[in-house]
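Note that one protein chain of the assembly has been removed; the remaining protein chains are unaltered in position.
Labels for the chains are A, B and C, by order of writing; each one numbers its residues from 1.
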Amino acid sequence: MTTPAEATEAAHHAGHHGYISDKDRYLARLRRIEGQARGIHRMVEEEKYCIDILTQVSALTSALRGVALGLLDDHMKHCVVDAAQLGGDEAEAKMKEASDAIARLVRS
Amino acid sequence: MTTPAEATEAAHHAGHHGYISDKDRYLARLRRIEGQARGIHRMVEEEKYCIDILTQVSALTSALRGVALGLLDDHMKHCVVDAAQLGGDEAEAKMKEASDAIARLVRS
Amino acid sequence: MTTPAEATEAAHHAGHHGYISDKDRYLARLRRIEGQARGIHRMVEEEKYCIDILTQVSALTSALRGVALGLLDDHMKHCVVDAAQLGGDEAEAKMKEASDAIARLVRS
Partner (left out) sequence: MTTPAEATEAAHHAGHHGYISDKDRYLARLRRIEGQARGIHRMVEEEKYCIDILTQVSALTSALRGVALGLLDDHMKHCVVDAAQLGGDEAEAKMKEASDAIARLVRS
């Protein structure tokens, strides 16, 4: 599904975006999350008991939080460190961007 | 996809579980949520920029919160009112169940 | 500090508002919360390390969540059950009020 050119391009981005080391683990977690979302859809379709649906929604929300915190951690260790080392406006812009993402996450 | 017997059974449960009035709207929202989950998987697969992925995770978390609060509201208006009217242990058990679900939601 | 008339009035409200059984425990928890808030003020005053301040803010937020979930649980067991038993518009209004409070809590 991936051409060699795309693989090279992906490897380049991986280095830059910095979460390649755990990519397979993220993909597995996200596939589970998709399955959880489908399961909740099915529960409503089949009119399961609300409380049981809510339990699954809470579990899915927790799983998403886990992925978000993992991605943020990777982002801080790689992109943020790299940007900070450049210094100046670039560093400042990256920090603001990360802060804004954290605020959205905390408030979501 | 639904046999008449299943439809009757579903209608019965709908009356009992109480969120039938909005069922189509919930299903549409949950289908969108599944799409969002697939989109996040794809973004990690394609190694998109972390911050953009985090933005999508926050949006998905908010969408889930909205569904959970809607289900909880329906649950309170129907199951909880019905159980409270029965009184006694049944009412108490339903209230505890709802409180526990709220606590899981708040902490998720 | 409380006149007998106020005490009677308070006892009346206690019965109505329904969380009297644990009142002393709530007051003790809230006194601790006030102390935590004062401690955070002092830490900023003394310019302590941000991460240590954030740890205290998270602890205070958790303590508040605990109080809120306790109050909500009491509210459900008492006011909501009572209102549901009255039925009709009164029951519906109480459920809506409780749902709205839960939504504010989940989103805070």
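Here, a contact is a pair of C-beta atoms (placed from the backbone, for glycine too) under 8 Å apart; a residue touches a chain by one contact, two chains touch by 3 or more.
Worth saying up front: this structure is predicted, and the values here are computed from it rather than measured.
Taking every chain of the complex into account, the absent chain touches A, C. In the full complex, chain C touches the hidden chain at residues 10, 13-14, 17-20, 23, 26-27, 30-31, 33-34, 37-38, 40-41, 44-51, 53-55, 57-62, 64-65, 67-68, 71-72, 74-75, 79, 97-98, 101, 104-105, 107-108.
Hidden from this view is one chain, which touches chain A at 65, 68-69, 72-73, 76-77, 80-81, 83-85, 87, 91-92, 95-96, 98-99, 102-103, 105-107.
Operating definition for what follows: only the chains that are shown with their structure count from here on.
The chain with its Cα centre farthest from the Cα centre of chain C is A. Centre-to-centre spacing of chain B and chain C amounts to 26 Å, using the average Cα coordinate of each chain. The distance from the centre of chain A to the centre of chain C, each centre being the mean of the chain's C-alpha atoms, comes to 34 Å. The residues of chain A that reach two or more other chains are 107, listed in rising order.
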